[in-house]
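Removed from the display is one protein chain of the complex; every other protein chain stays in position.
Right after this comes subunit A.
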């Protein structure tokens, strides 16, 4: 579980985050939702320690991350896996080497053990045959999968995803969403996802935090989001013609409730032991 309390951040006098607090529970997909420029990515970077917040505290399973000793910070960081917007795969390494990298750097695994773990992770994301390819030789969707495999390889307890399906076609985007959702449930990971994609919200949003101009305006599950009374969130949700059409159908036939029900009635994943 990750707890953030009163996170504030300004750049050149402009307040980007205005006292954000919240709890991200393990085994749940926690979404940071909002339009571009609302501070979602900055909040994520504060949480993982890439940016130091001006004020506020962040704790990982009760261990304070902000303003703590470097050693403890490092200890927490070694349990963090992150999928970057552009995947951030290392250009000079092939797919296998990319996935193996955190194992080589962060664990004391032997060569054979690392190889087995890499094989397992690549198989888990459906890329068992792409190990020898270079990042420049694979598609955007495959890069995201490699990024996910690299993030989970060292048995990370926390998974952060910065717009995991940006730049992907809808079908691939849904597959990536589903993969993240499955991994979160399977390994009981605390997952935090930055997104502005309503498809992701309806597919995998266990807990959604809506940000607007650096403020948290709403928090809840995907089953509640359609009934929100927050005007900014309403405007955001129904910005697309598809959602407006869905709303219209709902008003006429009451079927939007059905849509929410379909999304929330996802069958629970079977518990699997962590590899």
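One rule holds in what follows: contacts are C-beta pairs under 8 Å (C-beta built on N, C-alpha and C of every residue); 3 or more make two chains touch, one makes a residue touch a chain; residues count from 1.
Rule of thumb we're sticking to: contacts and distances are computed from a predicted model.
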item	value
Among "ATP phosphoribosyltransferase", "ABC transporter permease", "Sarcosine oxidase subunit delta" or "Sensor histidine kinase inhibitor, KipI family", UniProt-listed name of the chain not shown	"ABC transporter permease"
Residue in contact with the excluded chain [from A:1, A:35 or A:88]	A:88
Footprint left on subunit A by the chain that the document does not show	48-50, 70, 73-75, 77-78, 80, 82, 84-86, 88-91, 102, 105-106, 160
